[in-house]
Each structure stands twice: as structure tokens, then as C-alpha cells.
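Excluded from the complex is one protein chain; the other protein chains are retained at their positions.
Letters A, B and C name the chains as they come in the text, with residue numbers starting at 1 for each one.
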Amino acid sequence: MAPKKGLLERLDEGVVIGDGGFVFALEKRGYVKAGPWTPEACIEHPEAVRQLHREFLRAGADVMQALTFYASDDKLSNRGNESSKKYSCEGINKAACELAREVADEGGALVAGGLSQTPTYLSGMSKEATQKEFQKQVDVFIKNNVDFLIPEYFEHVEEMVWAIEVCVKSGLPVVASMCIGPEGDLHGVTAGECAVRMAKAGAHVVGLNCHFDPFVTLEGLKKMKVALDAAGIKVHLIAQPLALHTPDAEKQGFIDLPEFPFGLEPRTCTRWDMHRYAREAYDLGVRYIGGCCGFEAYHIRAVAEELSKERGCLPEASKKHEQWAGGLRMHTKPWVRARAGRQYWEKLRPSSGRPFSSAMSKPDCWGVTAGDKILKQKTEATTEEEIVDLKQKGRLMNGK
Amino acid sequence: MAPKKGLLERLDEGVVIGDGGFVFALEKRGYVKAGPWTPEACIEHPEAVRQLHREFLRAGADVMQALTFYASDDKLSNRGNESSKKYSCEGINKAACELAREVADEGGALVAGGLSQTPTYLSGMSKEATQKEFQKQVDVFIKNNVDFLIPEYFEHVEEMVWAIEVCVKSGLPVVASMCIGPEGDLHGVTAGECAVRMAKAGAHVVGLNCHFDPFVTLEGLKKMKVALDAAGIKVHLIAQPLALHTPDAEKQGFIDLPEFPFGLEPRTCTRWDMHRYAREAYDLGVRYIGGCCGFEAYHIRAVAEELSKERGCLPEASKKHEQWAGGLRMHTKPWVRARAGRQYWEKLRPSSGRPFSSAMSKPDCWGVTAGDKILKQKTEATTEEEIVDLKQKGRLMNGK
Amino acid sequence: MAPKKGLLERLDEGVVIGDGGFVFALEKRGYVKAGPWTPEACIEHPEAVRQLHREFLRAGADVMQALTFYASDDKLSNRGNESSKKYSCEGINKAACELAREVADEGGALVAGGLSQTPTYLSGMSKEATQKEFQKQVDVFIKNNVDFLIPEYFEHVEEMVWAIEVCVKSGLPVVASMCIGPEGDLHGVTAGECAVRMAKAGAHVVGLNCHFDPFVTLEGLKKMKVALDAAGIKVHLIAQPLALHTPDAEKQGFIDLPEFPFGLEPRTCTRWDMHRYAREAYDLGVRYIGGCCGFEAYHIRAVAEELSKERGCLPEASKKHEQWAGGLRMHTKPWVRARAGRQYWEKLRPSSGRPFSSAMSKPDCWGVTAGDKILKQKTEATTEEEIVDLKQKGRLMNGK
Partner (left out) sequence: MAPKKGLLERLDEGVVIGDGGFVFALEKRGYVKAGPWTPEACIEHPEAVRQLHREFLRAGADVMQALTFYASDDKLSNRGNESSKKYSCEGINKAACELAREVADEGGALVAGGLSQTPTYLSGMSKEATQKEFQKQVDVFIKNNVDFLIPEYFEHVEEMVWAIEVCVKSGLPVVASMCIGPEGDLHGVTAGECAVRMAKAGAHVVGLNCHFDPFVTLEGLKKMKVALDAAGIKVHLIAQPLALHTPDAEKQGFIDLPEFPFGLEPRTCTRWDMHRYAREAYDLGVRYIGGCCGFEAYHIRAVAEELSKERGCLPEASKKHEQWAGGLRMHTKPWVRARAGRQYWEKLRPSSGRPFSSAMSKPDCWGVTAGDKILKQKTEATTEEEIVDLKQKGRLMNGK
């Protein structure tokens, strides 16, 4: 049996489809707590994590990202979180890798170990302290033979470069993805400059994930592409956006929107939005195309279906989904059968059923970022007084 | 060990929480095909069905409904569907019962076997032929020791009464639920009259499921309650609505909305909508409170959290969800921590992020129903010519 | 020269087109103060009132309503209003009649003198006191030879009947129009019953004006028609709705909407809405078809254009408006010329350009009405303390 092709080889040859978002999906399924968002479910409920991996695999994902989001030791013990003490950083990361590998092997997919931004950095601590957090996770990834590394969900290119430096020492391919938009990072570095710095630090693939919808994300990637071209740098691009419409988000993305995180439902993209996303990403030259928060299996399947010619195959889950709504030919009601076709769904602008809601929101714009005292991490739980203070501060800042 | 309490006993004592929707959730996860919507996943992918049962159990559901929606023999062989031939009606219903029982036993839940409306009836065939279809499923339910029966998703009270007649012969409790709204059934029988007929036919619990959002559904239940009271009938009420906002739907519910079934995302209810739904349903006197299409585990959890005082407990999944967004106290960003509280979320009217979409849609209104030639079922797949004809018909009917 | 035909004769023969709204239009033009809304402009700026009459005449109106809205003595001296003292009730009503007559005679139109609901009644005073206020205005109308009387804008049928009693004594035709919707009057009398009582009190024409949009108003008129038919009463019907969309208004109409009166712009009807209104009103059997607040000349022209076949003529102002956007054939830009046609405008659902606004509003619902202490009229201006109290009361009532 021929050895499995690696990430870079696959990207050179064609498209690699990423998986979708785990923490949002598992929060809704009851296994992840919104707020800390840490992945102790890998130990507490492996069957739930395994099942979600399988859904993405069936949908066409070529990569199983181990569920190691926010699984750094400092985050696992932040603001009253007891996961570090109960399960340890190593325990969670190891369990995540094993689950990803188990499912990946069912379908020839690659396993990726992910790092994300740290409380250590946001608290203004040193490069050394920050990299130590990354190293602890990378050590587990190496021990567990992941196929490549994804430092992702970084808002500051400075911290991202520090993460890449740790990753490249592993000798594995490094996919570096920031959670910024076309306006650049939170310290004011442009998206283009971020791309160049990531590539220069050694990343093999650079791009964007989370925080913005597919189309805003592609605007950011256009800027990255222009800057990389101008710098004469050749790397692959990755896009793993939200499956949520965010035309109204500002620099900090959907975190600032008043609906985050418990009122985002009406923003959810349809599968048809994902057809458009996949096509536009591909046409822009992006070759690692996946999703982040909000992306469920059917969104990934839509990406795989849109790119089925380029990939030469349909995903397993398309056995339960005929192209462009073809399955509706079997519907009981004749007027639903009449909707079986591409033109109908491409033209549809779906209603919200919410006549008392507006189309867009005004984001909270506190504008604070790494180094600001208010972002300082702490192990104690947030007190009631602190919440009251924060609400008052919010009223002052947003004139509410 | 004390024997498990039955449904009617539980309803007399307090609230019974139903589970959410299976076919929509499994369609998105890649296991059910939209159009036929039949549940062969029980055999093909038992792990996916089992996982979804577990999510609802963890979220607080007291009932595991076996995934037997549209699992009548005539539906499993309709318009090119090969499930009947491949797996048989008996095979699918049996597998569904076993999965439901396995998970129910993990948490003291009840198992229900469900029937739904049949192509046989819609094609205008006889009472005898229709009841034969029901009997085949009920036989499997009895053999597999379900705790009660749910004839649900009926648009015509005539067919519903036929189904109840078959069910009552089993000696099991019968929960009868129609997919109609405040305007009544598709033959023009009022919602109140439907309730009375269901109770008179022997149903122990009557009510509504699917087709309308929680608040429209409760409007329908109010009418049922008034009619039952007027008739001096004492039965319990069930509500299992959509988790989709449908203020614009007309008599046939969300099937008529142009977004059905692949563009409904922006209509998805938030967990806060479900707090309001649970409270209003309870205050109306409804004691069997669950959900249908669109209801995911977090929606059921919200119902269970809203009624935690009445039930004296919180569901297992609330370990990952502090009441009223309390978990946000652990969020990195201070302005998100400021959102930890009930008032914030109760007041929020979430935006759609879709400035080119409207709040409401004009439904397709073909107005055809049982007995109409165009609804006649057939085993052959729909042809391309038939689709073209239907589109043309739609344009004429809706002036598009 | 043949004598001018009277109102009732005209109604028997065909359609009579009313004029539009004066107080809203003159408020925007700078001549009427929102709040008191009293018509001292008839004396202060006759040229502005005359011009508005002319616009409606040119647009096709068959009636010039003298601008005597809220011109009763008690209203002219209410809450700090000095118009009664400065100009007197008689002075204002007389000036209004003269202006209406002057313009009416330029085009064969009729002159109507209007009464509206009084502070006297709202303060809970006697029938005698209330009728005395009406009598003062009617005396002026008779002296100035108006062609008929319009008691209009009444929220309570009791007061309306008192007004009709005063009017019928004049011997002039009486058109009685309440500002209620399908839900009936503010004391809980149904719309249908209101119609019957008005007719029985002697009104020759009965119907609805102001407070609701054309389509909600027609819903109310349908109820009136049914009740009149059931009572075997033959009178003509009048509709003079708002030119503002109010699907979200409740019993008290647009007054309760949070946008009243200074944020109503996005609700303004287009001329195409008025084509639909005119057609539906005509088909319902309404023969006196006009408008109220928000109706400008182009709205009345649209009514006249829609009914041009029934009337056998086009209005003068149609010389500046070819049917169904025909004038766009002369537009510079070719894509605007492409919009010259009925189908384009009938299908258009115009956008608001306001992505941060919702489609509908939650009305203030204080639910107080005639007899409530808080409605008591007084001659002193409202104090700052009273405003603060009212705001606090509003917060409590609407949970804001």
C-alpha cells in the first residue's frame, strides 16, 4: 500500500478540504462550555468528539484537526477553569490526537495539531513564557505523530511568529492562520504584512480562520496574496472562515457583535453560501479550504460538492445529498419538488422570520488589545462586582 | 429498584420533556436525505443515531423517540426510494427501537414509537389500506416493548383518527400530535375540533408538532385547549414545534415557505427563544414539551433549564452551560464577560447579517391537499419533464 | 350653468376622491406644530394652505376639506396653546372655509367642514359640554356654506354619535369617519357596531380615516360592511387611511408606534401602494376614497389614475405623470428607461437603506383611554417634572 501523501504534496496537486468548527458544534451538542471553550470533551466524552470527526470526514474533509483549541496549560487554568488540574494539558492534547487519528485512518485523512493564542501573551508576558506554552503542546503533537501543525486563531502577528518559530523546529509542515480580517491585526499590522511575516517565519501555508464570514475572509486573503506576490514569496493559502454572515463586524470580528456567542443563529450560512465561498476561494488561488465556528458537516459537504470536478470525487455524505437539491424530486409536496434545481437556490435570499430584528448590528468596540490591563488573565473566577463594572464600562463605551 | 414511571403518571405529576428533531439534524450531519427524509440511518449508521439520542438525553429529554419518522412501507418505497427493498419496514423500525431503548436506559427515559402520515392516505386510498400501513409499524413497536406510541405529523384529522384507532388497540398510552397550526387541518377542520376528535378517538395526550414556530404552535394549542374544555374533555397537551421562526407561514406551515428545506438557517431560534417557549407552554398548561425539526440539544437544554424549578433538577448537559450565559464570566474579552446575565440576552433581537434579505417571505400557496391528483404517490422517480411542469405551474400559481 | 352636484348624488353615480393630509404636510413645510397640530396656519399663512389645497385639486380630489382639524375651542386652548386667544375658534374655522372654497371653485370641487374628537370628551365631561364645542364649529360651517360635514378622527363611537347628532341638525350631508382599525373603538365597541351606530345616528356616509395604513383600514371597512349589511342598512363607505405602512400597530394605531410622529419616513407608501389601495377599496364597494396623514398630492393622483376608467378622466396633475412610470422613457440613463412599465413597479419591494433598523416596531401600549385621569386636559403647559414622570411610567409599562 502506497504511503499517504503529505499536506504540501496534496496542496501542490490540488485542493485540500479542511474540517469545520468543533467548539461551537460541541457547545450546542452539550459537551463544551461557552466562555472558556476548552476541549476537555476529548477525555470526558470521546464518543461525541469522534462522531463529529466522522461527520466531517464523511463530508469530504481531508484533514482531521485534533480538538486542541485553547488547550494550552495557561488557558486550561484561566478564570476558574479546572481542566488543567483535572486532566492536564498533556492528557487533553494526547486524547485529542488519538481521536483525530482514529477517524482519519478510516478515510485516508491527515491529522493536524493546533495551537491558538495564549492568555500568557495577552497578559503582556515574555516571548519565552509564551513559547513555553506552545512547546508543551507541540511536544504532545510530535509524540503522537500528527501530520502537520496549525498555529491558528491568533489576533497578533507578533505572537503568531513566536508560535511558528516553535512549530518549525518540529520539522513538520506548518499552516499559520490568523483570526483577523481585511483591517489587519489588533496591533495595526496590515493583513498583507501579517502574511509576509508568517511566511518569513517559516510557515508553509498562511491565511485566515474564524472571526469573519467567508466573503470578508476572502477580502482579507486578497490583501495577503497581493502582499505575498509583491514580496516574491510563494506559499499556499488557507481559508477557514466562520459559517456566519458578518458584514457588520469590525476589526475584532464576530466577538464584538452583540449576538456573540448565544444569538448568532440568524447569521448562519446556507449550503449555497458555501458553494459560492468554495468557488471564490478556489478562483482566488486558495488551496486549503475549510471552515471554523458554525461550519457543520453539510457546509463542508457543500464545499466538497462545489469542487467535486477539481477533486475528481464526491464525498461519502453526498450519497445522502443529490447535487443542487436533487433529492427534492422525492418530496411529497409538488411545489417542493419544483425547487429541485440550482437556479432556485442560487437566487434565494432567505428571510429571517424576525420582523423585529435588523439586518445588521452595531458591534461593541472597546478597542482594547494585548497589553491592556483589562485583558490580564487570572486564575480566580470573575466576581459579581467585576461583571457589574464591566457592564457599566460597556454602557459608557457604546453609549447604551 | 422501583419500576420506571410511565408517561401518563409522569404527566400527571409534572412536566415531561420531549426530544428534538432527528431528520433535520441528521440531514445536516450527512445521514438522512432531504426529500424522502426516511430513517434508514438506523441501520446504515447506528452510531450517528445513537449519538443524537445521547445529546437529547443529556439535554434533559425524558423521552427517546425511536427514529421511525416516515418509516411506513409505502413511504420507504415512494418515488424511487429503495429503503423498503434494502432494509424492509420491519428492519428499520426494529433498529430504531433498539437504539432508542439503549440510550433511554442510560438515563431512565421512556421510549416512544412514532407513526406519521402516509402516502397511501394522501393518494386517496381506503381506510383499510392506510391502517394496514400503521399496523405494520405498531407490530414492531409492540414487539420491541416501547413505552408509548406517538402518531404525529398528520395534516388531516381523518387520517389521524385512523392512526389512533390502530394505536389504542395496543393498550399503550397514545400521544396524538398534528402538524397543523391555528388555521386547522388541510381539509378545513378547526384546530379545536381536531383536538376533540383525537381525544374522542382515544388519544391520552393531544397536541401539535412541526410545521410552525413555538409561538404560532402555542396559538394553535390555545384553540385546542378552549375546544377541549368546552367539550369537557380532560387530556394532556403536547407541543413539539419547529425551532424556526415562521410568522409568515400560512396553513401548510414551513413547507410552503420558499426557504424550505435548504435555506431555513436564518430562522433558527436561539436558546433564549426556547426559554420563552417553555415558560409560555407551561403557563398554558402544556405538560409534554419538546421539539421537532431544527430543535437541537441546546434548545432542549434551554427548555429543561427554564423548567428546572418545576422539575427539581438540571440536565446533565447544564454542566457545560451555566444558567443565563453565566459561563461568559470566563471569556477572554471583557466586553463578552459583560454579557453574562439574563437581561442582556432577553432583550437582544439578533440580526441576520443579511442586508439583502427581508424579514418575512411570501409562501408558495398551491393549496392542494389529500385527494388532489397532483399528490398521488408513485414508486417511479420524478422525471425531468415533471420538474419542468411543476416549475411552470408554480410560476402561474404564485405570479413569479 | 348647471348647479354643482352634491356629495350624495356624486357617490350614487360613481367615485368621489378625497384629498390628502394637511397637518402632517404643513408640519413638514413649516406651518403647523406637531403636538397640538392645530390649524392657525389658515390665518397665519393662507398662501401655504391654499397651495396645498391646489395640489390636491390638481391631483384629482373632488373635495376640499377645510383645514379645521382640531379647531375646536377647547383644543385651541389646551396645554399652553394660545391659538384660541389669538385667533379665536370662529376666526380659524372661517378662514379655513374661505380658503377651501376659493380653491374648490377653481375646479368644481365640494367643500367640507370637519370636526374631530375633543379634549372635553377625553376629560370625561358631559354630552352637553362636548356638543357645545361641536356646535361652535358647525355654526361657522353653515355660515360659510360648506357642502357637507365630516365628523372624523374619533376614537370613541359614543363621542362620534354626539357629533353626528349636532351635524344632522344642519340638514347637510354627514360623513362620519372614525380613526379606529379592525379591533374597534377604544371602549371595546367592534368596528362593525361602530358603523351601525353611526348610520343609525344619521350619518349618510360612514367609514374610517387616519391611524392605520390603507390595507389595515380596508380590513376594518370589511367588518363595517358586513355589520351594515347584516343590519340591513344602506349607506356609503369612506376610506381615508394613512399613507404609512402600519402592520405592527395595535388598537390605538400609529400614535402608539415608537416612530410617531418624527420618525415615520421609512413607512411612507409609494404611489404603487396607492394604486393597489384604490383598486381594493373600489372592489370592496367604498366610493369615497381619499387619504389622511402622509397622503401627499402624488398619492391622491395615483388613486385618481387607478380609477381613471371608472371616473372617465385623468387629473390635471397627470399631465406631469404618465401612467405607470411612462415618463421614464425620457430619462437620460438607459437602465432607468428600462423601468418604464407597470410590471417593474408592481413587483418592486423597496428597500429602506437602513440595515440597522427592523421591519416592524413594538408599539407603546399604555392602553389608557377616555375617562382615564392621565388623559385629563388642562390649559397649562406640561412641566418638566411631568415629562420625567411620563418617561418613568413608559419604562415601567413597556419594560424598556
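Here is the rule we go by: contacts are C-beta pairs under 8 Å (C-beta built on N, C-alpha and C of every residue); 3 or more make two chains touch, one makes a residue touch a chain.
Nothing here was measured: the structure is a model prediction, and the numbers come from that model.
Residue C:35 is the one among C:35, C:124, C:188 or C:285 that touches the chain not shown. Shown as candidates are B:5, B:187, B:222 or B:362; the residue that touches the absent chain is B:362. Seen from chain C, the chain kept out of the figure touches residues 27-36, 47-48, 51, 54-55, 58-59, 78-81, 119, 122, 213, 244-248, 252, 255-272, 296-298, 301, 316-317, 320-322, 325, 327-341, 345, 348-361, 364, 366, 368, 374-375, 377, 381-382, 386-387, 390-391, 393-394, 397. Touching the omitted chain from chain B are residues 248, 354-362.
One chain is missing from the display, and on chain A it is touched by residues 349, 355, 358-360.
The rule we apply is simple: only the chains that are shown with their structure count from here on.
Chain centres here are Cα means. That of chain A falls 57 Å from that of chain C. In this assembly, the C-alpha centroid of chain B lies 48 Å from the C-alpha centroid of chain C.
Distance from the chain A centre to the chain B centre is 32 Å, each centre being the mean of its Cα atoms.
The multi-chain contact residues of chain B, meaning those touching 2 or more other chains, are 349, 355, 358-360.
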